[in-house]
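The complex is shown incomplete by one protein chain, all other protein chains being positioned as in the whole.
Going in written order, the chains are labelled A and B, and every chain counts its residues from 1.
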Amino acid sequence: MLDNLQILIAAPALAADLLIQGVFIGAIFALVAYGLALVWGVMNVKNLCQGDYVIVGGYIAYLMAQSGINPILALPIAFVLMFMFGWVVYLAVIRRVVDRDMFTSLLATFGLALLIAQVLNLIFGPEVRTAEAGFGTFFMADGLIAIQWVRLISLGLAGALALGIVLFMRHSRMGRAIRATAQDPRAARVLGVNTDQVYAFTYALNAAICGAAGVLVSLIWVIQPYFGIVYSIRAFVIVTAAGLGNLPGVILAGFGLGVAENMSAFLLGAEFAVAAVVSMLLIVLIYRQIQLYRVRQVVR
Amino acid sequence: MTNIIEVRGVSKAYGGVHANTDISIDVPAGKITGLIGPNGSGKTTLFNSIVGYHPIDTGSIKFEGREISRLRVPQIARLGMLRTFQQTRIYSKMNCLDNMQISVSHREESLGSMFALRDRGEIIDRAERLLEFVGLYAKRRLISGDLSFGQQKLLEFAMALMNQPKVLLLDEPTAGINPTLINGLIDRLKRANQELGVTLFVIEHNMRVIMNLAEQISCLAHGQLLATGSPDEIQNDQRVIDAYLGAH
Partner (left out) sequence: MTSARTDGVIYAGLIAFGIVGPLLFPGYTNQIAIMWLMVLMASTWDVMGGQTGYNSLGNIAFFGIGMYASAVVQIALFYDVGEYTAAFGAIKVEFTDAQYFTGLALGLGLAGVIAAIVSVLVGLCVFGLRGPYFAIGTLGVAVAMAELISGWNYVGGGGGISMPVFPGEAGASSLAFYAMFFVLAIVAHLFLRWLYSTQFGLALNAIRDDEDKAEAMGLHTLRYKLIAWAIAAFFMGIAGAVFGNMIGFIEPLEVAFPTTTFGIFMVAMALLGGKGTLWGPVLGAILFHVVKELTWTYLLDWQWVALGAIIVVNIVYFQQGILGWAQDRWPAAFGLKVDEGGDDATPAGAREAAE
């Protein structure tokens, strides 16, 4: 670990490379986390199958790449397909757990996560896959910083997607209904908002965002049926750290996590990358708890 | 006459709202003390400060001569000062007897008392007697969440007595209770005070109840202490009357 730290200090370009790669990945994390914040804030459902939607989206891109279509085109297709899938899941499962205690929704979505992972494993097998888009790489700083075009493109796509969603939430009728429901579902219902439909739409939109993020993951990284849970945990880290309804915070925390994960993977070794993410979750949770504790009870 | 609780110069602000400003109140041991005031005058805030729900900004709170303004809720409860809640809180999925049995004092807890078998011994006797005292003995095996609101309030009161506290802070004991049952409740509060020797400190909106019950009353308005005195003095105090009628 110390050796690697010395390398970083000796070669700032390498550190910059890690930083840039972290930003690319962080953009995807931010998207997934934004979807979670949406569902969590609007419906109070802690969606633990978040990461599995990402992986499903990734496999859609993989399938398209296999059949000779450029996987970047998979983005809109995955978005639409996952929207429909999310809507179906809402009708079948989520609808029945929205009003129940939060552990129920957590457990139900955890069950869904297992289910999705198992189905993917049956169809695609446990091998690691990637969707090859066929773009080149360009180098900076004497070849120490390698930037693949596909990563740059995916960053742009993630940004465009995020912008589109933000504009949609701000200006469309449904977007306003969603925000109203998030603030006070009872009042929204009284004022004629069909909250059931809003919930369905929100959940489906989340699945669609995750699916699109998954396409990007399969472009720049690898997918595997059981990788979903780590994305879910990352999303929880980001949302818990940033706080609900704090969009700039979510995006910032997403980039932060991407960079932190990349750095720690380099410093500690790749085998500890997941452990690092999970430790971050625990640290964030415990920090929040201490904060809460101080406000609530400690009499000083 | 010793004071079991001494509140001196307590202030508490939430953001810019001054819920309590420089309040000083004494609660004499073995008596019933009342706390009245219009809605939003800071009564419940003061209760919460005393039993340790939140930090106070300035001032001191002493219980039996000991400073408790830095202690937390469970520690204060174990010293022998309990409170009941405006929104009644009981263990709603357990039956009344279990509610009573777990409400014993935790002042001196040992492995023996933690792992003592229930439904036997001195504890169950006391639990049954107290349930009889509040008129819930026949319902002792009912799930407490199925009781009516008034019965739940009585159960909460009995649970507090089960804890054998020195002081009991009651937050609106008669709110939401059927008026025909109020006299019975006043009677039970007085008996708890006289027979069990529990000092009571009561927030109450119902003037008839508090004048009947308390020996000394303090009145809050806009977070400040307006007056302290006997029921007669309070009833005839012009400032109290103005506060209730909304004049300034």
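In this text, a contact is a pair of C-beta atoms (placed from the backbone, for glycine too) under 8 Å apart; a residue touches a chain by one contact, two chains touch by 3 or more.
The structure displayed is predicted, hence computed values, not measured ones.
Q: What are the shown chains that the omitted chain is in contact with?
A: A, B
Q: Sort through A:5, A:69, A:88 or A:115 and give me the one touching the missing partner chain.
A: A:115
Q: Give the residue, chosen from B:9, B:74, B:176 or B:197, that touches the chain omitted from the document.
A: If we include the chain that is not displayed, B:74 is the one touching it.
Q: For the chain that got dropped from the picture, name the residues of chain A it touches.
A: Interface residues of chain A facing the absent chain: 46, 48, 93, 96-97, 100-108, 110-112, 114-115, 117-119, 121-122, 226, 229, 233, 236, 240, 269, 271-272, 274-275, 278-279, 281-282, 285-286, 288-290, 292-293.
Q: Which residues does chain B use to touch the chain missing from this display?
A: 51, 73-74, 77-78, 82-83, 85, 89-95, 98, 101-107, 109, 113-119, 124-125, 128-129, 131-132, 135, 137-143, 146, 159, 163
To be clear about the criterion, only the chains that are shown with their structure count from here on.
Q: Where the CA atoms of chain A average out and where those of chain B average out, how many Å apart are those spots?
A: 49
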